[in-house]
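For this view, one protein chain was removed and the others were kept in their places.
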Amino acid sequence: MRLPPGVSASDFSAALTQFENAIGKEWVFTSDEDMETYRDSFSPFWHEEEDRVPSAAVAPNGVEQVQAVVRIANQYKIPLWTISTGKNLAYGGSAPALSGCVTLDLKRMNRILEVNDKNHYALVEPGVSYFDLYRYIQDNKLKVWIDPPDPGWGSPVGNSLERGGGRGVLHDHFATVCGMEIVLPNGELVRTGMGAMPGAKTWQQYRYGFGPYVDGLFSQSNFGIVTKMGVWLLPEPEAYRDGTVAVTRHDDLIPFAEALAYLYNSQIVQGTSALDSSLLNYRVSKGGGVVDLPGDISVAELERIGREQNIPYWSIELHFYGPARVVDLQWEYAKEKFSAIPGITFKEGRFYRFPLEPKEAEAVPLPQAFGIPNLQVFGLLGKAEGHMDFSPIIPLSGEAVFEALKVFGDVYHEMGIPPRNQFISLPWTFFPRAFVFLFGFPIMHDVEFNRRNREVFRRMIQVCAEHGWGEYRTHIAYMDDVASVYSYNSHALWRFHETIKDTLDPNGILSPGKQGIWPKSMRKPRA
Amino acid sequence: MKKAAMLLAMAVAALFGARAAAAQEKVTPSWTVATVSGQGQPKGYVEYQKYCVVCHGEGVGRPGTLALQAKYKGALPALLDRRTDLTPALIKMYVRNGITVMPTFRKTEISDAELDAIAAYLTRNNKP
Amino acid sequence: MKSAKTALLIAMSLSCAAPTFASPDDAQIERGHQVYDKWCFPCHGTGSGKPGTDSLRQRGQNPAVLEERTDLTAPMIKTFVRHGVLFMPMFRKTEIGDADLDAIAAYLTRNNKK
Partner (left out) sequence: MRVPPGVTPNDFSDAIKQWEEAVGKDWVFTSDEDVDLYRDSYSPFWHEDLEPIPSAAVAPDTVEQVQAVVKIANEHKIPLWTISTGKNLGYGGSAPLLGGSVVLDLKRMDRVLEVNDKNHYALVEPGVSYFDLYRYIQDRGLKVWIDVPDPGWGSLIGNALDRGGGYTPLRDHFDAHCGMEVVLANGEIIRTGMGALPGSKTWQQYRYGFGPYVDGIFSQSNFGVVTKMGFWLLPEPEAFKSGNVLVQRHDDLVPLIETLNYLMNSNIVQGTTTIGSPLLMSRAAAQTAGGSGGSALVMSPGGPTIEQLEQVGRDQNLAYWNCELNFYGPPKVVEAEWEFAKEKYSVIPDVKFVDGPTYALPYDPKDVDKLPKRQFGIPSLTIFGLMGRSEGHMWFSPIIPMTGEAVFEAQKVFGQAYHDMGVPAISQLFVFPSSFFPRSFVILCGFPIYHDVEKNRRSREVFKGLVKAAAEHGWGEYRTHTAFMDTVSDVYSYNDHALRHFHETIKDAVDPNGILSPGRCGVWPKHVRKARA
């Protein structure tokens, strides 16, 4: 049986016995067979020593049991790795950053405590998945939408804490969090925001409470275990409309992005869109890249091909949510706004009125944009046996996109990566006011292949940092790498995180290494 | 260990691969299933709808179904609940070990009892 | 102590026996105009929603707009700015420096009869 680092066999078995007493024998897992299910299903370390595997897993069912588990872990200094539903696939899944951690699996805490469709919010436990919440809302015929990420089997609590993004109006998931209940590393229970007031009537309606607003500390961190969370929901809109705008010249992207920023920041266009380029896709179909590879088909050449074959250079699908008449007028207005760009073309898109008929909903493309969770995204991964996402944030501007494609192209070239090595798309608008790129690095049961991709991944982190771009989130394999480029004033913020970590969790038992935050005893010297 | 399991999977799959598709039967579309209360349904059916159809059900964008369509090209039904060649051992092995992009499912997600029920449901039409 | 100050302030506002000053140069008056626009106009200016002006008008002050008055003296102005009155708070030297306050005084007393 694997042991947690620095824990004696006798201490570990003593702890396991206490875990069993606290939460029941059947919810403490130790067999190799069971541990297999807590690895990263999309591990970039398949068949390598570095693969991260837990020593055991404990699955409490209730806040008191979580407190008990934490106190026992503190007593024996056993590191716990917390997962909600453990579906953080592409970022580490259910696996710990540190092998030998005991996985604290909150899946059994799957109660939906409240859904309010007058003030539009939900209060849920960590084990509640987007599917669970969706079903509950349907079963109770409530007129609210959730905002599931793709895929939808993760949990609102887990995804919001990872600061994930969705497709709808409330796509910035952490921004929709309203009120938390947290078990601290010492086992103490706190409620944040208005929840700090006994019998509070606005825990899910006003975020900040009184005094320092601490919720953010518990996102992408290892400072506590969130056992309840409020999330804001969207009142079911009357209608949805989309339309596509396309421009013909490379440089048109600059005014194009400006108009886009205006429409988004005015909340006229809502939800998430991805920039698209038929010409770059054409270049890919010719064996070239989305990124600008030296010697690939040039911009001028692409523009010429575009003119001859009437292929647009840049395009984007705009999404409008609201009253039927309003979304029509918003689309009309968007066209006006863009029409200043010579040669711009518009394509009418879909229109829906809600609620959809069951049959309609079954067939609707991208159901998550309408609050319907699904797993369609896994259809996109082709032959890969998994993927890990590289996701840098860049400014929402044409100039930034040009620079990024050039910079990424140079990395591909320098490292001799075949253009199709990654599933890469142009940037998305998952979050307000910025673009985020998503590179899906494929993972295979091929040690060499994975090793190579890890090198590329690390190089990309460095190169992005050199250009002032950082990742919003990353796979457990790269948490130190990404943390280390956020280095302003010799890593002052990282050290500030560590100061708080050491105060709240002196034994360093919670999720060691999460986002680069290690307990004192395990901290590596910093460059 | 993982690798071994996968080889086993392929072996077992090959072993049963030859069997023909069984008689059609009505399958509730997963949309309605998404809100099914489950009353009056066999446990295995309900658990299957709850955990599997989002990937292996009918309708748009079900990666599991699409993958099996591509794999069997009609030689076997792409919908698991229309298969008559699956065995409980095979089903449990895939659920607990995953394959390609299908991840593992933990006992806190699908308990052993629920998995038994799903296996019983998916093998209900197997020939003795 | 504050009450003493308040008394002083009321005395000041009533007192007409203000010491006379060497006539300020135009540059200082212009500077005063700028500082006045930044710090005083939002409350004491012309136009709607100017509580200082409204409040003075309610108290029968005519003209109610400070810029139009010819009866203000530098000491009065400085007392009000540094001590406040009613809901007018006091202004700190990081907001209006002493030189700028002199300039405001020069500006607001520019039309006083010599």
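General remarks:
Order as written gives the chain letters A, B and C; numbering starts at 1 within each chain.
Throughout what follows, a contact is a pair of C-beta atoms (placed from the backbone, for glycine too) under 8 Å apart; a residue touches a chain by one contact, two chains touch by 3 or more.
Bear in mind the structure is a predicted one, so any value in this text is a computation, not a measurement.
Under the touch definition stated at the start, the shown chains contacted by the missing one in the entire complex are A, C. Residue in contact with the omitted chain (choice from A:Ser13, A:Gln267, A:Ser298 or A:Ser339): A:Gln267.
Interface note: of A:Asn140, A:Ser298, A:Thr499 or A:Ser521, the residue touching the hidden chain in the full complex is A:Thr499. Screening A:Ile344, A:Ala400, A:Ala477 or A:Leu510 for touch with the missing chain picks out A:Ala400.
Residues of chain C that touch the chain left out of view are 2-3, 6, 38, 42-43, 47-52, 54-55, 82, 84, 86-95.
Chain A meets the missing chain through residues 118-121, 163, 169, 174-175, 178, 184, 188-192, 194-202, 205-221, 223, 232, 234-235, 237-238, 258, 261-262, 265-268, 270, 321-323, 325-326, 329-330, 332-333, 393-397, 400, 431-434, 465, 467-474, 482-483, 485-489, 492-494, 496-497, 499-500, 502-504, 515-517.
Here is the rule we go by: only the chains that are shown with their structure count from here on.
With centres defined as mean CA coordinates, chain C is found 84 Å away from chain B. In whole angstrom, the spacing between the mean C-alpha positions of chain A and chain C is 58.
If each chain is reduced to the centroid of its CA atoms, chain A and chain B end up 28 Å from each other.
None of the residues of chain A touches two or more other chains.
None of the residues of chain B touches two or more other chains.
Those residues of chain B lying in contact with chain A across their complex are 1-3, 5-6, 29-32, 34-35, 37, 54-55, 59-63, 66, 96-98, 100-109. Those residues of chain A whose C-beta lies close enough to touch chain B in the complex are 27, 29, 32-34, 36-39, 41-42, 46-47, 57, 59, 85-87, 89, 93-94, 105, 107-108, 127, 131, 134-135, 138-139, 152-153, 358-359, 361-365, 367, 373-379, 381, 383-386, 445.
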